[in-house]
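Once you've had a glance at the structure underneath, I'll fire off some questions.
The other protein chains are all here in position, but one chain of the complex has been omitted.
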């Protein structure tokens, strides 16, 4: 019961919606400790992804579709989140090869490669108050769930829940990467916008998987 | 019972006070149909006059003292009101020659020459919504009062009262000179700031004369 | 809103000091304003410009080779006094006469004229060309009563280039007059500006509205509309500036060559001006106008007023050559 291209397209659709619904809130978070454009950056990127997906052939592999997400984000977003998320999708897609149905292990491989891509580009560690604080717990929770034999959608749900907790965990932190790192103690008490958006994106992945499976 | 140098210095003192007290109001009038600086322009000018007068020799003639007012206004005010009022004092002073005590006829000659100086420089006619709408009625009222044999202070009071009425008469007018002339009908309903300030200056002249005489 | 000052009374003096310190290679402070710091060895007529302060780079920013020889600098939005102007004329004169050029405002006319009379009395051949570019300040048949706004720059540049070429005062005066004949402007604003130490702006425009045809000293506009789009503003500019009464004698729109100057009054930034310029270029192109050497930026400001103006200089060959000639001043530089 793996996840195929219909999951990827559903994930993209849900992401477009959730990013657009949270555009103002994400920019608000970014205004507090950054430059106030994170919501707009992602919204611009995923709107472009949606346009590309409109003409997608039905037999495209998940890997190929996710690579399209990657290249579109890289070419349209700019800002820090563009290359970071773009690289996440790119490296994740490469880990999938030509597979048409993704099982739990493949999803863990996807998430791990995606997270490693963000680290490769951004050099952030856990606790630096970046999107990595959402991604790394998500990867860990997904591996644990897969090791317990959970279904693909349950693996993604575990990742999503861990990402949500991870995003919340950024609030008390001082930042060491990104614009917020210039603020020192003034960043304390504010949630990192990139961690928050990553938790939304991973939640969309789980929602889409549950809808696709059922 | 003519007016001497003590009248001139009292007039300058009163003018300094009245201009400073009305600075905001005059600029307010100018804001409505001009560029909002008439109060500041006059305040700057008369503050400079006051500084010059501080060292004035007690035996200076009225004409020489009024010439000092003129040159100070010309060199410090700028704006339309600087050369206009400066010329008024200059031409008025020239009409006085070396006289040390001014009688009613000399005051009429002073006011007439002053008004003519403004017309020479500014080419405004009565009804153009300028300071001339205060000066010309003032000159006419002063001549009438002098012809009736009124005292110097009564002549100045007649001039002042006519100037006040003249300033009020500018309200319904469209302007034909100065910045307000660019506004067409939009200037209607607003009092001309230069006419208003001229009425204040002429009232100060009458006040100073009454105080000096008594 | 102005925030940085020490004492409002000393603002202009300190501003002139700072300007002269920062531009010592270009200007020298004299009583009443500035003149060029280097006197050219050749004789020739001088161009003296000026007006109230608060419009930088007009007027002091335009003093230097290829442009003005001196600028009289008045108080904020107030004409320089007669004495100040006289002093700048005398410091700038090179012995072959002086052309005075400035925007047509009662205060400036009174003071410059009095100064002109004073130096003429000493034998200096001193003439005047008034700038009267603002189409909203009087109808076309009363063009010579119009006030001067950003079109100052075209007249000054043309006169300055002619003086630099070594032309006679007669010639400099002639081309300056021709430049003014060929220049038309109009302005709009969204907010007023607040002078140093003042509690209130000089005027205000309701939120979301735009004053049309206002002056650069906070003189109220003639009309008021909702704020248009950038394209809508470009259309408004073109509609008024290309209306039949505003096309100078000898110009046919289709096929004409024209220098557009899209001027920010203070708080409207270059990014917005470029968006407006894009539409202007399209609209003027559609009408068959060839745009020559466009200028987009700040040329005649009104402190931090949010607003913009468009100036069109309809060139002939002579004016185009003078407009595009080299100039090197604190705020206007171009190679030859």
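Just so it is clear, A, B and C label the chains in written order, and each chain counts residues from 1 on its own.
One rule holds for everything that comes next: a contact is a pair of C-beta atoms (placed from the backbone, for glycine too) under 8 Å apart; a residue touches a chain by one contact, two chains touch by 3 or more.
The model shown is predicted, which means the values in this text are computed figures rather than measured ones.
Across the entire complex, contacts from the unshown chain go to A, C. In the complete complex, the hidden chain is touched by one of C:96, C:200, C:231 or C:320, namely C:231.
From the set A:13, A:35 or A:213, the residue in touch with the chain omitted from the display is A:35, counting the whole complex.
Contact with the omitted chain, checked across A:8, A:74 or A:134, is made by A:74. From the set C:59, C:203 or C:277, the residue in touch with the chain omitted from the display is C:277, counting the whole complex. What chain A contributes to its contact with the hidden chain is residues 31-37, 40-41, 44, 74-84, 86-87, 121-122, 177-179, 181-184, 186. Annotation for chain C: contacts to the undisplayed chain at residues 1-6, 11, 14-19, 21-23, 25, 53-54, 56-57, 61, 190, 196, 227, 229-231, 233, 262, 266-279, 281, 293-297, 301, 303-304, 306, 308, 328, 331, 333-335.
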